[in-house]
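Input: a single structure, listed below in structure tokens.
Missing here is one protein chain; the remaining ones are kept as they sit in the complex.
Presenting subunit A:
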Amino acid sequence: MSILVYIEHAEGSIKKTSLEAISYGKALADKTAAGDVVAVALGGISDEELAKAGTAGAAKVLHVADGKLDAGVIQAHAEAVAQVFKQVGANTLVLAKSSLGDAVAARLAVKLDAGLVSNVVDLPDTSGEYKVKRSIYTGKAFAETIVSKDKKILAIKKNAVDLITDGSPAAVEKADITIGEENFAAKITSTDKAEGEILLPEADIVVSGGRGMKGPENWGMIEGLAKELGAATGCSKPVSDIGWRPHHEHVGQTGVKVAPTLYVAVGISGAIQHLAGVNSSKYIVVINKDPEAPFFKAADYGIVGDAFEVLPKLTEAIKAIK
């Protein structure tokens, strides 16, 4: 049995969630005596960066450098990973849950005749039947799930496993595969992406603003605090619905589900649908002028006060400890 990890990269670096997936793969390999963990990366990225997959536990990285894979063409990525999976004789595929990862993993489940479990939060129990714990109901519950297929695909929920980076650099090799033209039936014509921004789903700290911020002109305060904390910015649904903030910042049941170590919510009431997107955060800080705001019940720390007074002071206080 051998374990393959599908890794994603952005702006020249392996994504943190993919490093977590490698650490998960390594822990799984150790637990099940599955030997070395192999990672597969698609599209343009340097060998030097790929070698870093070793620090998280991969012994080897197979690189399909085909430039056509730079864009996340779902079918082509699934086909490439399927071929590598077969070449290395793998039995388990591990990947980080993400918008591309989900789409690719689903096609792979059919291609490889594998059992796919999404939102995995822990190592499987392999003492009897193969049993995995996953998060369901948007973080409101967990389900113990038996996988009855021989081959397995595990999509790991972010921040659910410890990232261990004490390994040594991985060997990077080119993978030799050919991807048929039919896998490029969907064409990516352009991409519209903020450069250099901390990605919300990947962020360790998130600062979010709600309707209590009164208008887009006040977001400088949210961004100021986020900058001081090295955080990504998020918002509530109405805020993105009205267009104060771009849609990809919308957090909650129908938006991005975040799982940072620290989530700071400013002027957000804490509706159940918003909480569904943040309930996997390790710590939650709420700033709201209404002491009855439901968000306080889900928070670890809170300040009852006017955001326009508290935010500048808080930003200063954080600056002061640096």
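Everything below uses one rule, namely that a contact is a pair of C-beta atoms (placed from the backbone, for glycine too) under 8 Å apart; a residue touches a chain by one contact, two chains touch by 3 or more; residues count from 1.
Criterion: contacts and distances are computed from a predicted model.
Engineer: Suppose you had to identify the omitted chain by its UniProt name; would it be "Metallophosphoesterase", "Ferredoxin", "Electron transfer flavoprotein subunit beta" or "Formate dehydrogenase subunit gamma"?
Structural biologist: For the chain missing from the view, the UniProt record says "Electron transfer flavoprotein subunit beta".
Engineer: Can you tell me which of A:Ile3, A:Leu62, A:Ala105 or A:Ile179 touches the chain that was removed from the display?
Structural biologist: Touches the omitted chain: A:Ala105.
Engineer: Identify the residues of subunit A touching the omitted chain, counting contacts across the whole complex.
Structural biologist: Touching the missing chain: residues 10, 71-72, 74-75, 78, 97-100, 102-107, 109-111, 114-119, 131, 133, 135-149, 185-194, 197, 199-202, 205, 229, 241, 246-248, 253-254, 261-262, 272-273, 276, 279, 282-283, 285-286, 296-306, 309-310, 313-314, 317-318, 320-321.
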